[in-house]
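A single protein chain has been removed from this complex, and every other one stays in its place.
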Amino acid sequence: MQVHQQVSEYSDAIDLMVNMGPQHPSTHGVFRLVIWVDGERIVKVEPHIGYLHRGSEKICESEQYSQIVTLFDRLDYVGNLNNELAFCLAVEKLTETVVPERAEYIRVILCELNRIASHMLFYGVYGLDAGATTPMLYGFRERERIQELFESVTGARMMHNYIRIGGVKEDVPDDFDENVLVLLEHLKKGIDECDRLLSQNEMFLARTKGVGIITGEDALDYGVTGPALRASGVIEDVRVTDPYSIYSRFDFGIPVGSNGDCWDRYYVRVEEMRESIKIVEQAISDIPNGDISAKVRRIIRPPVGEVFVRTESPRGDLGVFLVSDGSDKPYRVKVRPPSFANLQALEYMLKDTYIADAVLVLGSIDIIMGEVDR
Amino acid sequence: MPMRESSNISSKREIKAPVVREYLDQRGENLHKILKESISDFPGAEISISIDMVTVKIDSVRLAEVCEFLKYTEKFRFDYLSCITVVDYEKDQERFEMIYHLISIRLRHKMAIKVSLPSNDPTVPSVLSVWKSADWFEREAHDLFGIKFEGRENLPPLLLYEGFEGYPGRKSYPFHDYGEW
Partner (left out) sequence: MEVDENANIHIPKYDGFPPTEKPLGDGYKAGKGNNPADSVFNRVLPNALTAKSDQLFALARKSSLWTLSFGLACCAIEMISAHASHHDLDRFGVVTWPSPRQADVMIVAGTVVKKMADPIKLLYEQMPDPKWVIAMGSCATNGGPYYKSYSVVMGVDHLIPVDVYVPGCPPRPEALIYGVMQLQEKIKNDANQPFEKESLNANEGEQ
């Protein structure tokens, strides 16, 4: 007869390895997180990525410039237009193409609406991570409205391939202005509703306040950018500090948090949606008539040189480094993905937390594995 | 009409490719001036301008020193390492060029550091002690290009599966011929 040995109070801690494998309902894509726990406390964390490494950068070296826009669409597959914009800005800087005004305004309007759509996805999925199933349906309802508008303009719900080098692909339909204004009215009500539903909920606050704290200094050292950095108190937004396109003409605020915990990272994004609505309102009232694309050759051959461009995607600082050797295919394309650097800070954020918080901290960084692995 | 292989077109006609203009903005000009004064401390450094980015080319041995200098000196304060890129120029000497893009959040200027590595045994000191964001960028450079980093242990592959042979980022690695896996 075996007698179970009692585990004494002062015995050495037993580490248990928990594998949040590549298939997991809350790992936002194929991401593997190996966690060593001591009871409920996390002792060590080891992230494994590379389950979606498709070799996009290498494929870019064998495709012409206008074909690469479709590859960039699929990197951060929730904020597609922001990726296309980053690449097109890089090539336009290299070839010194001047983009006409109307195209710039259309680009800004669509990119900001894409930012709202991306944050709505974050809102829905983060609510689901925290255990609430209603925010997902509310978030996706707003997202569907935006995707309907995108479909009327670009022809596709997700992979638009609309922002081309030199401008945009084709002009917006005639009822675009009214559609956008109606959409903005719906979005304002929708964002308020979503905010009322989740932000001040007692259980949500208990789960996210004070969890996964990272200070501004450490965040910058780890290369964290975007809403995750702003939530730690650092005022940095590429649209304001290093403006590209026509963002310097618009008047909008930068929401900044104070604690650097999960709730701050969540609420910064909710406020960012409201700021994006302001930008779209200003842009749609000033949009001029004119050309929608500069005259570029069909096969673009930029001069020899290299360029580095930073833009603000919904996840942070998206950089594109382009080396051209004068031919019609780039020599090297490197994407600096914001989620790649943000994910490095996960180890730091998960120090001295409980295992139940791992999911929420991961969700609050808002990663998209398509751009982490490229 | 099917697209022809563009290599045919480019070999038939000369590529009269002009070189890019350089235009720095105000902050870039200031940075360029201060760099010219201070960088003489480091022998072998060359400053150039590439469109709107001030670029400093240094020897690979001195990389960690220069990075620490740039991070902690008051006039520079490059506290944010944006990206580490590796470019494979298929030459014998100076085959790999590593480019470190640095940005200062406080002072709002940016620059790039370039380091050239030879083809056999490309090794460079690690800047992990200076910026923690270099961690995964260096692992990625090791996976895809085979660059070795001194001063840190080489961890298992980040983006590729364990047991992957070859370095796919290099130009010598072939593209997949569309067949079956």
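Note that the chains take the letters A and B in the order they are written out, and that residue 1 is the start of every chain.
By definition in this document, a contact is a pair of C-beta atoms (placed from the backbone, for glycine too) under 8 Å apart; a residue touches a chain by one contact, two chains touch by 3 or more.
Note that this is a predicted model, so its numbers are computed, not measured.
Q: For a quick check of understanding: of A:43, A:132, A:159 or A:184, which residue touches the chain that isn't displayed?
A: A:159
Q: Given that one chain is not shown, which residue among A:71, A:307 or A:360 touches it?
A: A:71
Q: Can you list where chain A touches the absent chain?
A: Touching the missing chain: residues 21-25, 29-30, 50-56, 58-59, 62, 70-71, 74, 77-78, 121, 124-125, 136-138, 140-141, 143-144, 147, 157-159, 369-370, 373.
Q: If you put the missing chain back, which residues of chain B would it touch?
A: Per the touch rule, chain B residues meeting the hidden chain are 160-161, 164, 168, 173, 175-176, 178, 180-181.
Note that in this section only the chains that are shown with their structure count from here on.
Q: Which of the residues in chain B come into contact with chain A in the complex?
A: For chain B paired with chain A, touching residues are 6, 9-10, 15, 17-21, 50-53, 79-83, 85, 87-88, 99, 101, 103, 105, 108, 110, 112, 131-133, 135-137, 157-161, 168-169, 173, 175.
Q: Can you name the residues of chain A that touch chain B in the complex?
A: 49-50, 53, 55, 57-59, 62, 64, 93-94, 96, 220-223, 225, 234, 236, 241-242, 299, 301, 303-308, 310, 317, 319, 321, 323, 325-329, 331-332, 334, 336, 340-341, 343-344, 373
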